[in-house]
Structure formats: C-alpha cells, structure tokens
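This is the structure I have questions about; it appears just below.
Shown here: the complex without one of its protein chains, the others still in place.
Going by the order they are written in, the chains are A, B and C; count residues from 1 in each one.
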Amino acid sequence: MALAHDNKAALDLYQDMYRVRQFDSMASKLFAEGKLAGNIHTCIGQEAVCVGACRAVAASDFIASTHRGHGHCLAKGGDARLMMAELFGKATGYCHGKGGSMHIADLDLGILGANGIVGAGIPIAAGSALASRIRKTGEVTLCFFGDAASNQGSFHEAVNMAAAWKLPVVFVCENNLYGVSVEIHRVTSVPDIAERAKAYGIPGTVADGNDVFSVLAAVTEAVERARRGDGPSLVECKTYRHHGHYEGDPQAYRSRDEVEKWKRRDPIVRLRAEILSGGMAGADEMAALEAAVDREIEAAVTFAAESPWPSASEATTCVYATDNDRSVAR
Amino acid sequence: MALAHDNKAALDLYQDMYRVRQFDSMASKLFAEGKLAGNIHTCIGQEAVCVGACRAVAASDFIASTHRGHGHCLAKGGDARLMMAELFGKATGYCHGKGGSMHIADLDLGILGANGIVGAGIPIAAGSALASRIRKTGEVTLCFFGDAASNQGSFHEAVNMAAAWKLPVVFVCENNLYGVSVEIHRVTSVPDIAERAKAYGIPGTVADGNDVFSVLAAVTEAVERARRGDGPSLVECKTYRHHGHYEGDPQAYRSRDEVEKWKRRDPIVRLRAEILSGGMAGADEMAALEAAVDREIEAAVTFAAESPWPSASEATTCVYATDNDRSVAR
Amino acid sequence: MRTINYGKAISEAMHEEMLRDESVFILGEDMGVMGSVFGLTRGFMAEFGADRVIDTPISENGFVGMAVGAAIRGLRPVVELMYVDFAPLALDQIANQAAKMRYMTGGKVKVPLVVRAPGGAGRRNAAQHSQSLDALFTHIPGLKVVAPATPFDAKGLLKSAIRDDDPVVFLEHKFCYAMQGEVPEEEYVVPLGKADIKRPGRDVTIVAWSRQVIFALEAAKTLAAEGIEAEVVDIRSLVPLDFETISASVRKTHKVVVVHEAIKRGGYGAEIAAQIMEELFDWLDAPVKRVAGLNVVIPFSPALEDAVFPHVPEIVAGVKEVVR
Partner (left out) sequence: MRTINYGKAISEAMHEEMLRDESVFILGEDMGVMGSVFGLTRGFMAEFGADRVIDTPISENGFVGMAVGAAIRGLRPVVELMYVDFAPLALDQIANQAAKMRYMTGGKVKVPLVVRAPGGAGRRNAAQHSQSLDALFTHIPGLKVVAPATPFDAKGLLKSAIRDDDPVVFLEHKFCYAMQGEVPEEEYVVPLGKADIKRPGRDVTIVAWSRQVIFALEAAKTLAAEGIEAEVVDIRSLVPLDFETISASVRKTHKVVVVHEAIKRGGYGAEIAAQIMEELFDWLDAPVKRVAGLNVVIPFSPALEDAVFPHVPEIVAGVKEVVR
C-alpha cells in the first residue's frame, strides 16, 4: 500500500480513527451516566471504514451517512464540538438541537445527512450523484450503509438507477455482521454483500474493514472509476461493532467469544502497532497526538455541556423556509 | 422436449394459448368498440409464458398475477365467462364487478390475485410460499412479474427473503422488453434479468418466452426444486407484447420493424406449425379446436353482456367482513 | 384571452420554469421518450436533453429519494408519480425525508422538490388507480400541498411550487386535464396559500378544491335558479391554508358546506370543518356540512363508481340541508 509508507498520511489516518473512537467512547460514557438521551449508535470497532473511505474523496465530494454516523461525520471534517452539542440537544449543535445524533448534516463539508430510516440515504446519495452529473461539477458521492440496509428495496432501486445511468457514486457497505440482533446470513443468502453488484453489472469488491489501508485502496479505486464517468461500484468492508446496536443493548444475540475475537482485530490497535513497528512515529509522538485528541473531545464535551438549550420558540421554526407561523398554526 | 412428443399435451397447450389469445383479442376489440371501460392490458404475443408456466404446476398450487393478468388467470383454470363479466363490470364477474381487469382472484383455483401496483404481487407470492411452508402443505407458488417490475424494491426484498428462507416459490419474469414506453436496458444495466438471481444465490435461467416448451421445461425444473425444499428460482422468459402497453397506446416508443420482427416469432403460429408438421394433429382437428374456443369466448361475451349490473347497494358491501354499514358510515 | 386545457397549462408551467432556471429538471416514469402517459412533457426530452427529462425505472421510493438528494444539492426536481395511488410506495422519502429535512437539520438543508401526482376517480381505473390521497400529505408537517381546479390556477401554482424552497405535493385531477380555461400568454404566478373566490354569493359558503370546484360551480348555478346564492371558495392550497378567506365568507353567509372527492373519514374536509367550528362557532347558523366520498374502496364497475364520490346533485342536496 503506497500510502502505508507515507508517514504523515498514516498518522493522519490514525488521528482521525482515534478521534472517532474517542468521540464515540465519550458518547457511550455520557449515555451511561445519563447525560445523553435518545438512541446512541457508536461505531467503535468500525473506525477504519469511515476514515479510510472519507480519505479517498476530496473536501468538495459528498457523503450520505446512517444512524451509525458519528464516524462518517468526523471523518469528513465534522466539528466534534458541534456534534457533541447536537448529541446534547443544545442550541449550538449542528442542527440547533433539533435533529440529534441521527440527523447531523453539513452541506459545506459535503455531509448530506445522517438518517434514522435504514436504507433511506441510499437513493439520496444517488440523487446527489445525479446532481453532480446534471451540473457537470465532477463531485463523487460516497454512500454509507450497513449490511442489513442492503436488504431494503431502496438499496436495489438506487443502485440499479446509479448503475444504469453510470452515476458518480460509491456504495460503501459497512458489514458488521448484524442488523440489530439479526445475523446477516440468517436473512441473506449470499456470503458477501459485494456479490450483489452482479445484479447491476457494476464492480463489487470486498475490503478488510478493520484495515484502513484496505478500505482506502478499495474506495480510492471506486472513486477514480466514478470520477472517470464509468459509474458506481459497491465496496463491502467487513468489520464489527464492539458495542451493542445502541448503547444499553444487552447483546444476547451474540457470544462473548465472537466479540473478543473481533476485538483482537481492533483497527486502531492494529494501525498503531504498524506505525510504531514501521518506525513511522515514536511512542512519544503517538502519545502526544492522542493527548491532543483527548483534549479536543474533552473540550467538545465542555462546549456542549456549557452551551445553552434552544429556546422554546425554536420548536416552531424551520418547518418551512418562510411563513412558519402561519403554516404551523393551521 | 419430452412433452413436445406427447400429442395430447401439445394440443392442450395450444388450446390454452389460443384461448388466451382469443380472450385478449376480444377484449381489445370490445375496448375499441367502447364496450369496455378502464385500462385493458393484453398479453397477446406472450401466451407461451402464462400457459407454459401454469402447466408446470398442479391445480393445488398458487399463482400471483399482474396488471397484465388475463392469460395467467385463464391458464390457471379461470372461467372466461366470469372473467369477461368482470371486465364488463357486471354482477356475475369474478369480483362482482368491483375489481375489474386488474383485480381478478380465485383462491379455489389457486389464483391469489392480479395486481394494479407493479411489483406488489411479488411479496404476496413469497408470503403464499411462506404459508405453504408453515403449514407444510407442499404447494408451490408461481410469481409472475414483468421486466420493469424487477426494478421495484419489492422484488429485491421478496426474492431475498424467499432465497434466505428457501421458500417454495418460482419467480417468473415476463420480459417483454418494455415497461410502458421504457426499454428495459435504458433503466437496467444487466443484459438479462436472470442475472439478478446471483444477488440471492438462487438459480437464474433464461427461457424462450415464445416457445411454450422452453418455458414449460424451465419452470418445471424450478417447480421441482421448490417442491424439494431447495428454494426459489428466477426464470426469465423473453417475449414481446404485440399490442400497446394498454389498449389505445400509440406506441411511439418502438418501431414498426421491431413489432413486425417479433410478430414473425408469434408463439401460437409457431406451436401450430409444430403440431401440424409433427403430425400431432391434422388441420381439421386444429380448426375444430379453434372453433370450440371461439365459441367459448363468444359465449363469454354474451354471458357478460347479458348479465346484470351490480346493484347500487353493492358499492358499500365487502369493505369489511361484517359491520360494513357502521364502518362505512363513520 | 386564449383558452387552453389544464394539462397544457401544467405542461407550460414546467416548460417555462425549465427555460427560466437551469436547476429545474424532470424525472419520473415515461416522462421522456413518451412525454408522460398524459402527454404533459411531450417534446421536452428533445428540447432539454436526457439529463433534464429523465425516464426512470419503476422504483417510486428510489426515484423520489433521488429527487430529494438532488434537491438537497440545490437542484429543483419536478418528479411525477404517475398516479397518486403510488405515493404510498414513496411515502418514506416524501414524509420522513423531504418533509422533515429542513427541521431536522435546524434549517441547514432545504429540499426544493415538487411531487406532481394525478389522482381522482371516475375513469374506471379501479381501486388502485383512482384514489384522492390529499389527507396523506396534509397531515405531514413540512410539506406544502396544492390542488388546483382550473388551467389558470394549475399553471400559476405549479410555477410557484417549482420556485418554492420547500417540498410541495402538487395534486392534479385526471378529469381536469381536458378542461379548458383562460390562461394568459404572459408570465404570471399564483401564490401558494391564497384561496380564490370562484363565485361570490351571500347565502352559503361552499369550500372546495380540485375537481369538486367545477362541480360546486355547477351546483351553485342550479341553486341560484332556486334563489340560493352560494359563494364558492376554492382553497387551491391545502397547506398553507388561507383560512382568512374562508372566515370572511363564513362571517357573511353563516353556513358552510365543505366538499371533497376523497373519502370522508379523515379527509381534509374534517380539518376545515373543525377549524371553522373552533374559530367561527358563534357565526354559524348550522353545523358545517361535509359532502365527500363514501368510506369505501373505489369500485371498478361503471354501475358503481360514480356513486361513491360527490357530483353536482350531492352538493346541491348538501347545500339545501344547511340552508333550509
């Protein structure tokens, strides 16, 4: 992997992955302490996918995210403070507290939005690619979705259209083996989700979702193809979530052994070891980098905790562009 | 083809196909004369598919049909008189005139129902197969759908579940190249719909949809597999509709040449020639058979024309099993 | 003034907006090569190219979702559902995505999308091709909902809908397509959220929209012959609703009949009736009467279909009940 030998790039990837890990670990902790409400879906264990994939695109490119979206958002440049404030439901959050964890969007960063409806982001991503094509502006859109989302009709419909029209979109499946409690092979008869590419005549590849270089390479190839005008690809990244489906999930559906096995393949531990053993950075440098990220996350929490709540009047704004009072009244 | 050498079987197939042709030709004529209202979708040109596929199953098996469903219904044993009366909207029709051409059902004959929503019959067929499996009653369900219907999410969702759970259903795609005006390859990137079977790990085969023996053989194999408990198959039958999408369609989207080319492959002309040249029946016998069917269709029209309209009070019955008055009032 | 039909008026609105704004594009089943099953986009593909007049596969949730995605990116898709009966297939994208996006993102994301959908019964299209599903949309915050009755309103409202920065569901009536009406050659728009008094009158207010406005006007003629002067208020926009115009009329007439084709139970007429009661109770001489579709599935039979939704006689009878 060319990039693996580029020290700066490897450290950047590590930093991004570590940031995602620390953000979601913090969210998990805050939830356990009763400081966050609602549903929190962490991507702890899956950091190589969001970071590897987002590194394959430019700032001007777009991503569509999912309910498990903190990592996508951070990897595409999201501000941890505004994200944390959104998780708290504060006025300073990305969505002024109105969206919460599952609805963060920032078009300036190319983040089309997370989504609480499994599979709904897939046509939206394809539509973004259609917009790039109509405008001839050259952006590529990355579409993240889970293994289980690939069983939604929206997956089929959107991938079919993207393939038929050769739209510049890359479908990145984060296969963490489960949709909530349901092991994917109990409800899907192909061994790899990537097989499904054959139904649309597009490339389907499998990446090691716990190896950021594997993800980066596979997605880079797909992005180049899309950028050339040759249409979409499906990249399946095999990975695993260390936590439950949501925080608080008792996880009776999977064995401790399975979880332990995957934890031994932790993508962050692995990259850290590669960096150190490859001499790309020293232990001190790594510790400093980690400390800086830790401070960033702490600062995000402080920012969020100290931020004001949205005022009551915010409940009725932003339903429409204008004329909210009238439209909300009737 | 073993069956091709069985005179009786060949003649039966011919008779069924000829009945479908004459029924739909009559419907077309009546529509042109202003005697039928609404939408009439004929399957003229596609008769080998419905007849070949239905011949592969038993009376106790089930089929789910489509908006282009007269042929399926007749091939599964539907009564031309009750069907024609339904097309007229008469009280004697299959649905007492309440359903019309797109909603004919008869559970006693294993006809689960036609459907006006493209693709909606696919999960219903899979659900019928699930019922057979839960009850262990051994029936197979045939699911008819068009090429364009294979782009609906419902196709993906239902085929996936049927495949994952190895349900006894056979997905029969009637690929007549168009969904209304849209040539299938403008909106689908695989050459054959049968390719899509790969996304579900099930067999996908292509039959000559204008050769009843080809359809019969392919569907028979799939039915046997389903009956054995080995799960679903996708059988794509390549065919063509001679008429417009609906009666009255100006068909500006396709060339006269294309239509003529396919008319030269008329499945009925072809089977008739095979029967005569193979000495399976003489010209007289064929003429007699055809005359009998012609009389049957004429009788159906007479029956329909002379049947009473549903009474006005029928408008508010059958919304619910009981308690219609009350439920309809509020 | 020149006269064109409602279908042509809709076609002109799309055509003019596509010329005016490059970000407007069309997508839906049979919109391109065929020019739509109702002929409304005939010639568009040749004129604007296949990137701006897109023939989709039969994937309602998918292509409405793509329109949502393109709208988020700043384009202005005008998407057609061939029949409004297919809206349930796309309702997640309409109601959970397009409608909620602005609010969920605290105003960060807008979805300037128009979903056109023909509805209505009377064409023997049977249960799954004949519904009026207005009430599925009016209950969803974040959507605007429009249902014009005349060529003039159809053209002017569609132009406003396309320029609007929020998702608009544009409900057309299949039976109106062939109806003629005066439409100026010059550019004009009809604003969303403004009702129109299609006929003034002092004795009773008939509130209606879509095809029922046509029936209401005929009913008003019949009633006038018997000395009852009905005021016909065409709300045109269901959301936002111009309650002020309704209110002014009711304060004048003290009697109201709300008419719609959709089934009565949970129809938008209930909402209008409830609002009138809440705000104008003391002005009412009689309860607000609803004349609406029966609570049944639409039957196919020519002997049954017309009996399940209102025509002129039902409106006349309804008015007589409140004015007697």
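Everything that follows uses one rule, which is that a contact is a pair of C-beta atoms (placed from the backbone, for glycine too) under 8 Å apart; a residue touches a chain by one contact, two chains touch by 3 or more.
Keep in mind that what you see is a predicted model, and the values were worked out from it rather than measured.
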Quiz item: Relative to the complete complex, which of the depicted chains are touched by the chain excluded from display?
Solution: A, B, C
Practice problem: Give the residue, chosen from A:Leu13, A:Val51, A:Leu74 or A:Met102, that touches the chain omitted from the document. | Solution: A:Met102
Quiz prompt | Chain not shown: contacting residue from B:Val57, B:Ile124, B:Ile202 or B:Val301 | solution = B:Ile124
Practice problem: Out of A:Gly45, A:Gly78 or A:Gly116, point to the residue that touches the absent chain in the complete complex. | Solution: A:Gly116
Quiz item: In the full complex, which residues of subunit C touch the absent chain?
Solution: 61, 85-86, 88-89, 91-92, 94-96, 99-100, 103-104, 126-128, 135-136, 138-139, 141-142, 239, 262-263, 265-271, 273-274, 277-279, 281, 286-290, 295-297, 299
Exercise. Kindly note down the residues of subunit A that lie in touch with the hidden chain.
Key: 37-39, 89-90, 95-103, 115-119, 148-149, 151-153, 179-182, 186-188, 252-253, 309-310, 312, 314-316, 319, 327-330
Self-check item: subunit B, residues in touch with the chain not shown (by the definition above)
Solution: 62, 64, 93-99, 103-107, 112-113, 115-117, 120, 122-135, 153-154, 156-158, 160-161, 164, 317-323, 326-328, 330
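Definition applied: only the chains that are shown with their structure count from here on.
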Quiz item: So which chain is the furthest away from subunit C, centre to centre on CA atoms?
Solution: A
Quiz item: How big is the gap, in whole Å, between where the Cα atoms of subunit A centre and where those of subunit C centre?
Solution: 40
Practice problem: Provide the C-alpha centroid distance between subunit A and subunit B, rounded to the nearest whole angstrom. | Solution: 45
Self-check item: Centroid spacing, where centroids are CA-atom means, of subunit B and subunit C in whole angstrom
Solution: 36
Quiz item: At which residue positions does subunit C touch at least two other chains?
Solution: 56-57, 59, 61-62
Quiz item: Where does subunit A touch two or more other chains at once, residue-wise?
Solution: 153-154, 156-157, 160-161, 164
